[in-house]
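Quick one: this structure, given as structure tokens, is what I'll be asking you about.
Here the complex is missing one protein chain, while the rest keep their positions.
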């Protein structure tokens, strides 16, 4: 039990914090948002230069062999700076699928271009009625020769607008909500039959709704067992949830800091509003909520390495609940304590609130995960 | 739509408030509690003298023909003074059964002695596993000749220790959770085969667990249809819930008043603690909770007269939810704002908190009624 | 005490409801249901329909076009209006500046402005808040200096709702800089077309452009545009804000939104079945409905009290309406967010071609959630309301 960073981890943190301090203040972020695709290729390449895009990959694959704690450090920093670039979609999720299920050939084909920043990925999973159930899949992948033909519709695919390669969940057999018969496929974004409708999201990221119509892929597109990849999907999505928890902690840290600074300087009735006890207590409650969230982010990070998949999922679900609750409270109260100014696009705080809100609804909301924990018999 | 009291209602309120101001301060209450049976026969006879025990009965039955508003006025006053006497058990519930289902002979046998204060009643309904479902009845009433033989166990029968007559729910046919086959019986407390185990309750009232072993009653014991009295039971229990809502409003009013007085006078760090904004805001929230509860108590009172039984039940369930939530908040915060002194038996406030707590768990708690409202499709 | 609506009140409700059914333009209604913004034309068109019916300024004295309704009738009218839903009359004209003019204005002002307000010949906006003033309104700095037969106005207002549409503004200006805070403020009205008036939109976090900054740079205003007495503006502002309570609880709005939640929840699936079949969700919704029912009753009590004892000074119970009303409005938008779950994310899914009809129903839900954070901030933040209750009701 040791909550201090190792020397390497401390250096990693300094590296990413330094990079973002230099190149990711709120004004710079606005510029990146206005770039084509909605994020900065330059920043992305800087992340690559510092080795951050290769962080979780094994050294054999050209990466740095970082573990859960390293990803937590990076995601927290990305949250703190409200970063737009597709780290989650490309490195955490895309990279996760390749690390856990990629063949040597698949890794060779994709990992180097992730690491050097030349390509990004996106995870096409959500369907019209699937909501948060990962096994609820109607998109089909039908065997054709050595390969498959994919048909279906996926929604709100983060980084779907820009990704070079899509990772698509599709059903090779069974019915809509069967837990077996689900496969994962690597599909080039420019494959024939792939049609995208892109849009910005509420939190300033970019996503796409993507239709697959008779999209033919070869045997090299199959990640893992095409008839039994639910466990793989759950594992990678759990890693994404853990990453989102860390990002949310970074967002909350910065929200609290920004809010406390604001109420220290903002004056009403001749005194800083931070001198009013009711606002002080609200800020204290925000601190409590943030610390509880930080604890559960660490717990989730630790749980990533649990051997028992059920125990892992349960712990991560619990973390997502705590993060969801804390995020909602910290986000809403940040706006409340800012007053009118917090309601404007010009102020930084509203953007943190919106990102925190969207994280709650990504890969299962608070109620969804609370029920999972309840159905698993709790934590004690 | 008119929320003002009529002249008669105003006089009624003055009458009960005056009586309780004179004879029911906190010190007097302690004395009554120490009397045999746990309440004051003298006060009970004073209530009778002022006609309050005959309030809801028709003039033909010797009563005053009071309606829901009149009962609300009385229950609120009884709550405000934290009255121990068995008005709910005797007048509201006992009287309710007689009013709605009593034959002329049954009324003649019981109502006059309720009105003159000579006899009290108790409602023996709760069973070991029935919890809040009124149709969950295992106590049996088997036909024998003209009458019935009653067997079973009832728990936490309020005023069960002192009542002269018990009103007992029992099953004449069907299985434990069948909605038909339930009857209601008037059983003399001293009937052969009735065994009581009496005890005080957490809020200073008295109750009993009562066993019925081969208790034989005649045909005059049957209230309503012995094979189909669930609707009757629901109606009377709904009236009891409405009365409890009003009592709770009285309790909250007095809790808030007592707490505000306390924080105005109690000094710490050289100033009254009521000058701290966080406590002011807490007290404001208590006020909001109390006003919302008062509104729903009035709504429930109005709903008592709804013709549609489902609509009535749904509205009263909603009121019980609001009262439960407000009561918990006001009760808990009253203690918190009192600090240590609120934790002692010597202070009045703790006794209000305990009664509010027990009301939540009587005839359905907050979650139980919230589910009923949800299952009925809500209120809008 | 009689807690039921009278037959007459029920009939009135039916009449109002029928009028809305027959007269609110369907497209206007649909946009409100979906939480979209209306165009200026759409709003004005409806208000003129309402005015033609004689209901445009219903709570004004009869001599100026009011209806003479009882408080309960006003309550019913407002509830049905919000629940239909139809656009509420423009508060800045009808509820704010109108009453100030007919109470404190001179005959010429009444004669000129009141009919124009009723018919929305002028779109009014409010010049109260300033950067830095916030809950401490009296700290305002905008100056009006008398020069000959003109006021020369300089300063800045903010949070000016729909100023982009406005023809006229009513403005609190400091006319005596030497006087104490609340003194030395005057209530002046003038044209938004005046030279020196600049409107700069403020984009809110939901992406909307409801509010604006308004700059005054040597704006010349005729001297007769002062309402009431010079340096008494603070009194009129207090009067105006005390009148603002009508419908502050927005019970009808929340009712309408709950119907929308139920509608969407019967369409959106969770765990393979409509989310309305999920008991946890249903119970959460029921909890909100119960709070709302309690609030409705609380509001009726306030209304009945006004009916009995006259409006008089602001009723501190209106702070309860503000606190609970805003909390419930926020809860309803949270429940909508919960219903649509992952589909909350897309922003402006119409894109430029307006073609993404499939996701159309979700488009305004997250913005509405974000936008509704304001309701616990504006009109006296909920913290201020708790101060009011503590002091005015509890004597703390």
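Some notes on this structure:
By letter and in written order, the chains are A, B and C; residue numbering begins at 1 in each of them.
One rule holds for everything that comes next: contacts are C-beta pairs under 8 Å (C-beta built on N, C-alpha and C of every residue); 3 or more make two chains touch, one makes a residue touch a chain.
Keep in mind that what you see is a predicted model, and the values were worked out from it rather than measured.
Interchain touches from the omitted chain, evaluated on the whole complex, reach A, B, C. Considering B:61, B:85 or B:209, the position touching the chain not shown turns out to be B:209 (whole complex).
Among B:10, B:30 or B:197, the one in contact with the hidden chain is B:197. Only one of A:114, A:210, A:263 or A:330 touches the chain withheld from this view, namely A:263.
Residue positions on chain B in contact with the hidden chain: 126, 128-129, 131-133, 136, 155-156, 176-177, 197-203, 207, 209, 266-269, 276, 278-279, 332, 335-336, 339-340, 342-346, 350-351, 353-354, 357-358, 361-362, 365, 367, 371, in rising order.
Hidden from this view is one chain, which touches chain A at 1-6, 9, 69, 260, 263-264, 274-275, 277, 279-281, 283-285, 287-288, 291-296, 298-299, 301-302, 305, 318, 321-322, 367, 370-371, 373-375, 378-380.
Take chain C: the residues that touch the chain left off the picture are 279-280, 283.
Here is the rule we go by: only the chains that are shown with their structure count from here on.
Between the Cα centres of chain B and chain C there is a gap of 43 Å. For this pair, chain A with chain B, the centres built from the Cα atoms lie 54 Å apart.
In chain A, 276, 278 are the positions where the chain touches two or more neighbouring chains simultaneously.
Multi-chain contact residues of chain C (touching two or more other chains) are listed as 383, 386.
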